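Note that one protein chain of the assembly has been removed; the remaining protein chains are unaltered in position.
A and B label the chains in the order they appear, each numbered from 1.
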Amino acid sequence: MPEDAKNTEETTEELVEETVALIPQVEAAREVLEPLSTSTTASGTKLLYVAVSLDQLNEATEAIVGSGLGYLISITPVDLGVEENQFEVLYHFGVGPGVVTIRITIPRDEPVIPSVCEQVPSATYYERELMEMFGIDVTDTPNRTRLYLPDQWPQGIYPMRKDYVPRSERQLPESKKDKV
Amino acid sequence: MAEISSDNGRKFTIPIGPQHPALKEPGHFEFVVDGEVIQEASVKLGYAHRGIEKIVEDRNYTQAMYILERVCGICSHVHASALAMGAEQLAGVEAPPRARAIRTLVYELERIHSHLLWLGVAAHEAGFEALFMYSWRDRETIMDILEEISGSRVHYSVNAIGGVRIDISAESAQNILKAVDFLEERSKHYLNVVSSDRVFLQRSRGIGVMSPEEGNRWGVVGPVARASGIKRDVRVDAPYAAYDIFPVTMITASEGDLEARFTVRVRELLESTRLVREVVKNLPEGELTTKVKRKIPPAETVVRIEAPRGELMYYMKSNGTDQPERIHGRTPTIPNMASVLHLTIGHQLADAPMILAGIDPCFSCNDRAVVLKSQSHSDLWSWDQLRQYGIDRYHGRT
Partner (left out) sequence: MTLEERSSPILKAFEKAVAWARMNSVWAVHYNSGSCNGCDIELLTTITPRYDVERIGIKLAGSPRHADVLVCTGPVTGQGKDALLRTYEQMPAPKFVVAIGTCALSGGVFEGSYNTYDGIDGLVPVDVYIPGCPPRPEAIINGFAQLLEKVENYA
C-alpha cells in the first residue's frame, strides 16, 4: 500500500505542475517567495506549498504580509513521527481565493523556531498553542503562558506529539477508573 | 475619609469568569482597571479544551466527522462539512450538485439561527431583555425547520463523506419558504431597532471602534472585519459548496463600531433569507452522495469556510489509511478575540461585556428521549404535556 500510494502522489504532482496554471494572486505570491524558497508544490490551482529554510521564515512572512498580498490564517504544527524525527510547521496565508502555505522543517530533538509576531501580532495565540501542545520553542515570542492546557498540567508533556500516551499523567476519579 | 483618586497608582485587577453570569461559555478574563477605565485585558482560554485534535487522530473519517460536529453546538454544520469537504478533496472526488446545494442551504439556515442567537445574547449584555426574548422566540422558527429537515435541533448531521445524508422534500421546501418569509419581516424590524433605538444606540454607537488598518493587522475575520470595512468573506472570495451558483452579496459597513457590527449581522440575516429562498427554489436534481473510498491516499489540503462568526480553516493530512494523520482547525474567534481585547483598553469596564459580545465569541466553537425512573410521569413529554404540567403546577400551588 505505501508503495502504491507514493506512486500516485508523484504522478499527480507532476501532472499539476505541467498542466494547471495557478490563479493570479497565488502566482504573484509564488513569484515573491521564489528567491527564498527551497521547493514549491502546487495542489490544484489554489493551494501552494512553499518550503523555506528556518532563517528565511521572517523574511518570507514579511514578503507576503508586508506587501499586502495576504494575511496569516493559522500556524499548523505537524509531528512527522519518531522515526522521521522531524516536526513540520506550516504557516497558512490567505491569498485572495487561494492559500499559500510556508513550510519549515525542524529536528524533533531540538525544536526551536523564531517568532513571527513582529510581522503578524495575532500570531502569538498560535505560537502559544505550538509551545504547549508540541513543545516547540518559539524564541522572542511576547507571551509564553499557556493558552489551552490546564494550569495543573505537568511541564514537559506535550499531548499532541505522536508518542504521547493519553492519560498517562493524570489521575481519574475512582469511579471512572475502570473505563480507561 | 480616605482619598480615592485615579492617579495614586493603585490599579485593580478584576477577574471575570469562568462561571459567567451572561456568556454561556467558559472563558476567564482579567481586566486591570484604574478607576472605571480598563488599562489591560487578558484572557485565559482552555476551559472548553477537550483535545479534539488528538481524539480524531485515532478515529476514521466518518467518526471524526461526528466528533468535529461537536466542536461547537452553534455552528455544528460548518465543522462537519469542513471535514467532509476536506476528505473529498483528499480523495479527489466532488460531491454531487444537489448535495452541495443542500449544504449551502444548511449553511445559511445555520447562519440565521446563529445570528439571531447572537442578537439575543448581545442584547442581553446591553440589558435589553425584551430583544433577547423576541429574537430567541423567532429563532425557534428556524430550529423547527432544521429539526424538520435533519431530525435534530443542534447537531444536524447533514453531511456524509461524499455528499449529504438528507434530502429536502417538496413539503419541507414549502415550510422553509414560509419560515424565511416570516424571518425576513422580523429581521427588518430588528434592523430598525438596532439602528434607531436611542437607548440601545448609546450602548453601541462609537463604542469599540476598530479601524480597517487595525483590523488588517490583527487579521480579523467575519462580520467583525466587514463591520470595519474590510472586504473579507470566504463565500465571495473563494466560493465553496454551491456559492458559485448562488452568489452572495458581501455586506460591509465602514464605521467599525458596535453599532456597525449589529447592523452588519442583521443585514446578513436578510441576505441569508434571500439566499435560502433562492437555493430552495432552484435546488438541482440528482444524486445525494458520491462514493468515496474508505482509505484515502496520502495528501494534504486546506479547507476554508465562512462560518457565522468568520473564516474557519481546517488543515487536513491523510496517510493512506482510513484515519486522518492530522487535522488542525483555526476557528474565527481566535483572531477576533486577540483584536477585541485591545479594543476594550481605554473603555469603561461596563462596556467590556458588550464589546466582547460584539465579536460573538465562541469558545468551544441525538438523543431525544429522557428515560428516568418515575411513577408519575411518562418517559417523554410532548410540548402540550409540558404546557399542561405548567398549568397544573400553577393551579396546584396553594
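What we mean here is this: a contact is a pair of C-beta atoms (placed from the backbone, for glycine too) under 8 Å apart; a residue touches a chain by one contact, two chains touch by 3 or more.
As the structure is a prediction and not an experimental result, all values here were calculated from the model.
K.L.:
Which of B:41, B:117, B:207 or B:220 sits in contact with the chain that's absent?
P.N.:
Final answer for the missing-chain contact: B:117.
K.L.:
In the full complex, which of B:32, B:154 or B:270 touches the chain missing from this view?
P.N.:
Of all options in B:32, B:154 or B:270, contact with the hidden chain holds for B:154.
K.L.:
Go through chain A and note every residue touching the omitted chain.
P.N.:
For chain A, the residues touching the absent chain are 148-153, 159, 164, 166-167, 170, 172-176, 179-180.
K.L.:
Since one chain isn't shown, list which residues of chain B touch it in the complete complex.
P.N.:
18-19, 21-22, 24-26, 44, 46-52, 54-55, 66-67, 70-74, 76, 117, 120, 132-133, 136-137, 140, 143, 153-155, 362, 364, 366-372, 374, 376-377, 380-383, 386, 389-390, 393-394, 397
Basically, only the chains that are shown with their structure count from here on.
K.L.:
Where the CA atoms of chain A average out and where those of chain B average out, how many Å apart are those spots?
P.N.:
For chain A versus chain B, the centre distance works out to 26 Å.
K.L.:
Which residues of chain A touch chain B in their complex?
P.N.:
Residues in contact with chain B: 1-2, 5-6, 8-9, 43, 46-47, 49, 71-74, 76-79, 90, 92, 94, 96-99, 101, 120-122, 124-126, 146-150, 159-160, 164, 166.
K.L.:
Which positions of chain B touch chain A when the two form their complex?
P.N.:
Within the complex, chain B contacts chain A at residues 44-46, 49, 51, 53-54, 216-219, 237-238, 295, 297-302, 304, 311, 313, 315, 317, 320, 325-326, 328, 330, 334-335, 337-339.
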